[in-house]
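Note that one protein chain of the assembly has been removed; the remaining protein chains are unaltered in position.
Entry: subunit A
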Amino acid sequence: MTSNSLAYSEQPGGGEAAELGQEAIPAPAPAGAFGLFGSDVKKNEDLKQMLESNKDSAKLEAMKRIVGMIAKGKNASELFPAVVKNVASKNIEIKKLVYVYLVRYAEEQQDLALLSISTFQRALKDPNQLIRASALRVLSSIRVPIIVPIMMLAIKEASADLSPYVRKNAAHAIQKLYSLDPEQKEMLIEVIEKLLKDKSTLVAGSVVMAFEEVCPDRIDLIHKNYRKLCNLLVDVEEWGQVVIIHMLTRYARTQFVSPWREDDGLDDNEKNFYESEDEETEKSDKRKKQYTMDPDHRLLIRNTKPLLQSRNAAVVMAVAQLYWHISPKSEAGIISKSLVRLLRSHREVQYIVLQNIATMSIQRKGMFEPYLKSFYVRSTDPTMIKTLKLEILTNLANEANISTLLREFQTYVKSQDKQFAAATIQTIGRCATNISEVTETCLSGLVCLLSNRDEIVVAESVVVIKKLLQMQPAQHGEIIKHMAKLLDSIAVPVARASILWLIGENCERVPRIAPDVLRKMAKSFTSEDDLVKLQILNLGAKLYLTNSKQTKLLTQYILNLGKYDQNYDIRDRTRFIRQLIVPNEKSGALSKYAKKIFLAQKPAPLLESPFKERDHFQLGTLSHTLNIRASGYLELSNWPEVAPDPSVRNVEVIGLAKEWAPSGKTKKENPVKKFYSESEEEEEEDSSDSNNDSENRSGSESGGDSSEDSSEDSSSEQESESESESEVENKRSSKTQRKSDLEDRGKKTSRSKTSDMSSTGSSSAEENSSDSESESESESETESRKVPKVKEKKPQQDRNPINPGVSLLDLDDFNLVSTPIALPTPALSPSLIADLEGLNLSSSSSVINVSTPVFVPTKTHVLLHRMSGKGLAAHYFFPRQPCIFDDKMVSVQITLNNTSDRKIENIHIGEKKLPVGMKMHVFNPIDSLEPEGSITVSVGIDFCDSTQTASFQLCTKDDCFNVNIQPPVGELLLPMTMSEKEFKKEQGMLTGMNEASATIIAAPQNFTSSMILQKVVNVANLGAVPTSQDNIHRFAAKTVHSGSLMLVTVELKEGSTAQLIINTEETLIGSVLLRELKPVLSQG
């Protein structure tokens, strides 16, 4: 080794040495280019030697120095042959640095780069996933077109790799290959399609990114993965979340109908969204009534909500734009809080967020009004932040807050930052035009500013005053006179031009001053700015037309000056004006109209926000920030008039289930199937809700609320579900966590066990905890006991026990959205059902499960009338969801409305007067409720299976009101699913004293199956039991508190009679229910 390298090895750290080495290069530069060249060559020689040595430490040292050169942007390409030899080095750090080098220079030295390919191909088969992944990374990063086929092969292989990390890298490689050779698009789309099906959270973000880059228009690839992506979203890493959310926003805009029509009336700023509104009013009226949100649409909105709490500003912004673009307007309000939170972040984040808020605040003021003060300007803010804040303040200004704002503006006007002060004056002008109450105040304030010492401030004021006066020209002679005087002192051209224009426009109101001004201007014409000269010409022309006696000569003098001006624009204008106003034989018909042309009524300028036109860009995008279309910007489409077939998203479920049926025994498939089954169920729930909703909407105004709320409830369950699932999925890697989860679950299970009639004592740890899911439990449990290895199959079986008979029968009905009652059954393919039926038969034990409600009545009950509640009105209804607070409680949703004209504060539940044993879970106090505001809260009440009244006090800050909730007996139940066989068995055990029956007489048309079902579930929260006989209808439920079975049978007899039988241990409730059902069924 040379002495040179010895010197280096004395240095303590490698990086430092490299640094010194580079510093040495520029040093001799002044001496001449020759010296530089010489040292460079010498140094590289030395590096080459080090690379060829057989000591790893020397090689590493050399590589570190080379990387240092690359980092500095120095050319190290001539070392390529020496470096590439080391690509197969055993030392992982050398290898990595060689990779860095290769990626940087391979493009320039393609032939030599090919030498390294075989090493990577070998590494692609390495047992270590990190090595496989990094080989793929480098292979796909060296941009050498000749290896495209090799890359393609590698990507295909890697996309099927067992390691999700390698698959993630494959997704990245797709984009690289695409940018290298767009010809490969079709093949790459195939790989994307495959990877989109991947259920690893690690892969999801990367593959969606690839999708966005390669084939963003192939929206059809998303359909089948839509629900999975929605459900996985929370667990995806933050960067992936951003990409997925943006993609799903676009997707939602093409697949769902607009949820906005409903609240159209609330907001009149949104007209531009519906251009041809007039023609459509009728149509949309109709639609308004029919609108129900697609459950998938709801799923997306719901699953993104928790991400508003992300620490990553980009994620929060992504969710915010999603809510802005696709959620109902009434729900978008929740994003403002999170966006305001981001304002505490770095300057750059503030800048982007403020820009987006500015755009939003133009359209929907109300969203950010409560946070007005968060936009107050601090003197230490950078100017760009100040201006943005000012913009938002202007947008938010209204009659109520304008006086506070104006006071705030007064401080800003005095700011040392003159650019900002000028912007404030503009703002005051805009407020003055927008809010007529304060126009006068603003104007006088601005006039005061005319005597300000700073010229920029004065000039800006003049310009703004000019605009203001233009809007109400009369009665402002004084101001105009004042401004005419300013002409002597003010030098800013824009301001001078504005004053001249103003005088010209109002020359008839100030007949004595105007000619004098013209005289002064004529004197200084030659030294004025072009802008001012044009206005002098204008003023001359106007005066010539109105007061030619005094100003004829002056004007002609000015026109002469203008004729020889250096600026052609001014010469042009001069010629034009002369032709128009000075009568001569050549002047045509136009000159007759000169006065009309010059002194026409000019429309007042609209002082508009510069953010007005930005709203056509998707929020949060680069294009929005720059207000130009950035390359690669994907347009957000308008809502479709009619929703495309929503079934494209579930078709695949069946398809997949079928596809997987043979391989369903493998462990890996488990989580995803769960997702599917879940989302499907979700959909059912929702669709049943929404159907009911649309049906009942005409009647009750709370219909909309109820559907939303109940679906929200179910969502919470579902989320918890998916959480626990992902945990299960990863149990191998985190045993401890799993343990704790199991603990939780264990607790829950045991609780539900005690309350459950099914005392079979099965407590498999894998049991699903959520009640709504538990309809599947029985099957999976029995399965798992029998064939423990197959227990992962559960989700697939989940679907089957639900009355295959019914699902087959009602398949057609289900597709028709108009069916009044949507049964909680999925559209299963017959073949699958046949399969499942087989499984069903094999399970003999009778385990009974709580299912989702068949029907949720939207009937609300008055809790507190607005008259007696001093403006506070409260209604409650039973969402028929298992209570989230306690299994033994009935959930009750209370909707509070503020019908008074002032804020109602601190709404909470006060003293409770409950009968012995009854318990109640209260809602969190509500801090305040705005006038016209409405809020829905849920409480849980344990009625102890009695129809006793729960009395409590509903308190506000000032008052307490005594209110009562008395449950209808039908709401004390939770629906269950069971097979006919089980039903009969249970019924057999509940005879004698436990049976109550009655005979009903009614017209035959009331005894159709659908009528009976509808009537029964309307009264009581019962689950339908599939039946093999046409004339017998069975329903099952359990009581909420004790979990006793409640079996209802309606048996149609000859003629127009029917037998109603109720079997239950809780005879009291049974008889009450009988009493309630009887009249309902018999009436017409």
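Worth pointing out:
Assume a residue touches a chain if its C-beta (ideal position, glycine included) is under 8 Å from a C-beta of that chain, and two chains touch if they have at least 3 such contacts; residues count from 1.
Everything that follows uses one rule, which is that contacts and distances are computed from a predicted model.
Hidden from the displayed complex is a chain whose UniProt protein name, among "Dynein axonemal intermediate chain 1", "AP-3 complex subunit mu-1", "Pantothenate kinase 2, mitochondrial" or "Proteasome maturation protein", is "AP-3 complex subunit mu-1".
Only one of the listed residues, A:599, A:622, A:643 or A:935, touches the absent chain: A:622. Considering A:157, A:238 or A:615, the position touching the chain not shown turns out to be A:238 (whole complex). When you scan A:44, A:330 or A:452 for touch with the missing chain, the hit is A:452. Residue-wise, the contact with the chain that is not shown comes from A:93, picked out of A:45, A:93, A:190 or A:911. Touch with the chain omitted from the figure is made, among A:179, A:403, A:489 or A:526, by A:179. Not every partner is drawn; the one left out touches subunit A at residues 12-16, 18-19, 56-57, 60, 64, 67-68, 70-73, 91-93, 96-97, 99-100, 104, 107, 128-131, 133, 137, 140-141, 143, 163-165, 168-169, 172-173, 175-176, 179, 201-202, 206, 209, 234-235, 237-239, 242, 246, 306, 309-314, 316-318, 337-338, 340-341, 344, 346-349, 351-353, 370, 373-374, 376, 378-380, 382-384, 408, 411, 414-416, 452-454, 620-623, 625-626, 628, 630-634, 716, 719-720, 723, 726-727, 729-730, 733-737, 739-740, 743, 884, 924, 927-928.
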